[in-house]
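What you see is the complex with one protein chain gone and the rest in place.
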Amino acid sequence: MRDVAVVGFAQRQMPEFDGSPTCVELLVPLLAECYEQTGWTRRDVGFWCSGSSDYLAGRSFSFVQAVDAIGVIPPVNESHVEMDLAWALYEAWLKIQTGEVDTALVYAFGKSSAGVLRRSLSLQLEPYTMTPLWPDTVSLAALQARVGIDAGVWDEAAMAEVANRSLTDAEKNEYSIRKGGSSVEELLARPMYADPLRKHDCSPVTDGAAAIVLAAGDKAREVREKPAWISGLAHFVDPMSMGTRDLTRAPSAARAAAQLDLSGVELAELHAPFSHQELILRRELDLADDVRVNPSGGALTSNPMFSGGGIRIGEAAARIWSGEIGKAVAHATSGPALQQNLLCTLEGRN
Amino acid sequence: MAKQPAAVVGVGQTHHRAKREDVSMAGLCREAIDRALADANMTFDDIDAVVVGKAPDLFEGVMMPELFLAESLGAAGKPLLRVHTAGSVGGSTAIVASSLVQAGVHKRVLTVAYEKQSESNAMWALSVPLPFNMPVHAGAGGYFAPHVRSYIRRSEAPTHVGAIVAAKDRQNALKNPYAHLKNPDTTVESVLASQMLWDPIRYDETCPSSDGACALVIVSEDVAAASPNPAWIHGTVMRSEATTAAERDQVNPQASRDAAAALWKQAGITNPLEEIDAAEIYVPFSWFEPMWLESLGFAELGGGWKLSESGATAMDGKIPVNCSGGVLSSNPIGASGMLRFGEAALQVRGAAGEHQVDGVRRALGHAYGGGSQFFAMWVVGAEKPSN
């Protein structure tokens, strides 16, 4: 395997993006930031891959205009996944592993506020016997949360603890759109929303975009003193059915963890759009108690669809570049109730 | 660093029809997958990862349908990727699946692309009016017809060339048991007599709307050793440009020319007309055959129509194009590109049945999408690549 590192990262997150669902105007400054961080121009990028969803934008081929932000004369080596940024990164990492290219820039975008997000996501379900009932994302997560509470795997206080820590950490993240921790008691005193979830247990509807730059070997060393080397990258999917899955578990996350070396991880950025999902992930990754979880505030405080997972990788990488930590694990999820999971370990060495 | 060698050892496709009312989406995909696995002499247990491709989610009204399909496609507990690059997606998906093997990450990858167009209506899905805009847009035909007109003007092609291509592909489809359209009576005259839909494109010069799927099994060098006839991947390429840009060449886009140049270089080909024995080119409207022949370098600029008119692209011609009947005979949009890639593999494996061209050593699979701005291509060969 070639040594590949994350060497650039830019993000924007907001409650409502005042712009088009193609997000081109949002991507232009993000790409500019990536060029500034790397000292590259677009012509130094060997491969491009983006992630987005037509159903977020409400129109077919919503991603085609995004390439305008690159400037595509001369044409580019480019692909697109109808998935989160983290999987776009995976495709780019593969491309570098084949030896065809040495560098890649991946980006993703989504204007969740253009529709009713929790309703639009019902379209993601089994279309014959689930979607006709329009089960919204929040309800599905709440059904999962209840199963764990009933089974004694977690409780509302543990969920509130996750939320409180996230809201507190988010105060230091300029991109978080919900912030301000208080105490577990105060959070538990707040009203129920989708019982057993309170609003702070659910990620806020977020618009946004993000971009990540990858480079192999010396190309990475030229950009950063401490590139965030991708020492492991694995992803798996579980069946969708809410009936046949053990909802207290995420086998695909455990399977990905088993493929990676998580020893010595100091920090975990976990893509948990609902508070109890962080608890599931910590168990599946078997994280030690001293591992710092989601210092960015995580998805509970800002979760732009289709970039929310990749942002976890970017956040972890930024802390490696700065020398703050030496090893991190980043996680991305997709589908209802943690159906699909990706893990990436990053290490700061020269 | 060189790519790890990779080969196609299994190809499967559905019987393509306007409406496959006998199957669900999962059933449609499984029909192709089960054939591909049987062809590869494998079961799901042998597969390391699954890559799914399809065109816009609005076609079937399911957002990221690979998630609900995961279990039926045998992907549960495995890595699953979903590619979407407009009409080129079937080709791009095969390339992403190849890269999993070429990167040395996996040894046996299953890839499937599908479209169940009968669940909705493609013209609707592609032409949902946008506020503030002029609603003159009329599906893919409406989009491409002006560019076909530009080609005819630019190349001074006689107007019956499109009909020659359509009649050839429809006759080829009669030799393909999976093809959607089976009209033995199609002739150049009957095509010319068909209704003008999007002038200058006639009804019989357009692709059908199909339900269908295609699946491939792509494996590493050591696994391919067990196959009697692997189709080795000699080159893959993807290129993208903008849908609309000032002075963009929409007849012969730069992304297409660049992609072809990069592909031939990778595959060590200097004269495609001489060195490629069969080509499966994405031709949803008949005129795109001469247009792409020029862009791909099989003909000089302005000479594509002469090649088509001369019969060189017929099954017994110098460069047989779309012996399967092509997109003009079966068009499950998301799968159409993978069908081109798969049919190219069948040709070099000598497994194309009645539409097999004798002695194919190297074949081209080609797909394009969007407003002719996304391109995916591969060259497969009967021999292991030397580079």
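Going by the order they are written in, the chains are A and B; count residues from 1 in each one.
Basically, a residue touches a chain if its C-beta (ideal position, glycine included) is under 8 Å from a C-beta of that chain, and two chains touch if they have at least 3 such contacts.
Just so it is clear, contacts and distances are computed from a predicted model.
One chain of this complex is left out of the view, and of "L-lactate dehydrogenase complex protein LldG", "DNA-binding protein", "Sugar ABC transporter permease" or "Isoquinoline 1-oxidoreductase alpha subunit", the protein name its UniProt record gives is "DNA-binding protein".
The absent chain, not drawn in this view, touches the displayed chains A, B throughout the complex.
The chain that is not drawn here is touched, among residues B:21, B:185 or B:316, by B:21.
Touching the chain that is not shown, out of A:37, A:139 or A:168: A:139 (per the contact rule at the top).
Touching residues on chain B toward the chain that is not drawn are 19-24, 26-27, 30, 43-44, 58, 60-61, 71-72, 74, 76, 116, 118-121, 123-125, 127-139, 141-142, 145-147, 149-150, 153-154, 195-201, 241-251. Counting the whole complex, the residues of chain A in touch with the unshown chain are 18-22, 24-25, 27-28, 31, 42, 55, 57-59, 67-73, 111, 113-116, 118-120, 122-123, 127-136, 139-140, 142-147, 150, 192-197, 239, 241-244, 247.
To be clear about the criterion, only the chains that are shown with their structure count from here on.
Residues 1-2, 48, 53-55, 58-61, 63-65, 67-68, 72-83, 87, 90-91, 94-95, 97-100, 120-121, 123-128, 130-131, 234-241, 251-252, 255, 334-336, 339-340 of chain A are the ones touching chain B in the complex.
By the touch rule above, chain B contacts chain A in their complex via residues 1-4, 24-25, 56-65, 67-68, 70-71, 75-86, 92, 95-96, 99-100, 102-105, 125-126, 128, 130, 237-243, 245, 248, 253-255, 258-259, 370-371, 373-374.
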